[in-house]
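All protein chains of the complex are present and in place, except for one that has been dropped.
Think of it as A and B in the order they're written, each chain with its own count starting at 1.
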């Protein structure tokens, strides 16, 4: 699976799919740059009157719920419906779902309206979705956009978390990609783990948003499961290499952020094969 | 005071307070990254329907008036009221107050509605506030977001400027932090000066906005006066170290910006004690 997934990088760079991102304005610049670095062509259009035209032109649409100003919600709803109608791959990043009623309502609405291919979130967000769709009774206690300390994925809780992720993927008929110290990816049938996580990734804003867009680009050229795996591997390995360089140079999170994009720009199948720690759990 | 303030950095990193920023979308990404670098947990939520929930969850709320689109003003007003009601620390950055009627009206409204803990601005902005609240007759002549050349703080005008800053802090019952070549900080009783300013700080966008958010994070764990001092010291010293590295490497403002975040990421009490030039004027 590692080798099979790694082939998608060259394929992406050759096809350079139009990657349509409806995303928050906190990290929108980072998202555009990382899509360019990995080989996609980003279009950050989120104006209601032109959403349908962009969905039709794009190889994939990504909805990131980071900011939910009134005029950002309607475009998300239009995109959710129109990707389903046009059979365009859709990736959803339900940022901070579980933290406010507004976010819960919109998450449910977007999932119900669409046929979402991949949902990418941290463990708190996926637990919140499990809760909203009655898949678990366990409550998540996240307060902001970051994962709650109770929900951090560790060797001890990996099995129960992985089972929940699989159950959500199965129930919603989608692929779930959870990023964390260990990434969990499931299409409702198989479960894969990626053990290349770096703590410093949580010390820059947008690492999650960027990952979602990268997975999105890959969705335009391969299956949701492969897209989630190769997207997560690319970002995690880039993070690992960037952290090493940062430490060798005695630098900090500013340089790390620059190197992360550098590593994505230079990512290829060899690097994936050399550093990727992909395990099949089920 | 220098030593006492410097202890707050470790405290901040341990507590990692949720730092709720309602801020402009020009520098919002920089603001989130600098809060992460110094040890806070940023939440950039500015949607009216969820402002109260975020104020309640956060250790501090920051209002930056950089962009004032219609749907950004209401959230600021809600936050101003709700921080007062819930006794949540509030930090205000009245960007470009004095430049347009809109900005003057909103500044007055937000100050009147709230119980603001720290106001952070450049000397032109603080003079404009002094004018709006009838503390001085002197007019500021700033045209944009940058300090007017007439208002740049120098050794010659430092005393009169410091007196005005103290008078504003006293009248509005708050702490004022003025950033410039020399920083002036007053809680209406004491006046402190910081002499670590770097000119290149004005050659990147967002240095002021970032400082405001950093002061905000510190407000969640210490007094407004200490927060203003340690926040200003951290940023000013990081700027000094980043400028040195930029010059040694023969680089420019792009690298400076990256190094500034690096230095904040590595900031600690020892560096504050070694480089901090803090003086008590009164």
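By our rule, contacts are C-beta pairs under 8 Å (C-beta built on N, C-alpha and C of every residue); 3 or more make two chains touch, one makes a residue touch a chain.
The model shown is predicted, which means the values in this text are computed figures rather than measured ones.
Considering the full assembly, B:205 is the residue among B:77, B:115, B:190 or B:205 that touches the omitted chain.
Across A:41, A:163 or A:190, the single residue that touches the chain missing here is A:41.
Touching the chain that is not shown, out of A:4, A:112 or A:266: A:266 (per the contact rule at the top). Within the complete assembly, residues 24-27, 29-30, 66-71, 96, 99-103, 143-146, 202-206, 251-255, 257-258 of chain B touch the chain that is not shown. For chain A, the list of residues touching the undisplayed chain reads 18, 25, 28-29, 32-33, 36-37, 41-47, 49-50, 53-54, 57-58, 71, 257-266.
Here is the rule we go by: only the chains that are shown with their structure count from here on.
Centroids of chain A and chain B (each the mean of its C-alpha atoms) stand 33 Å apart.
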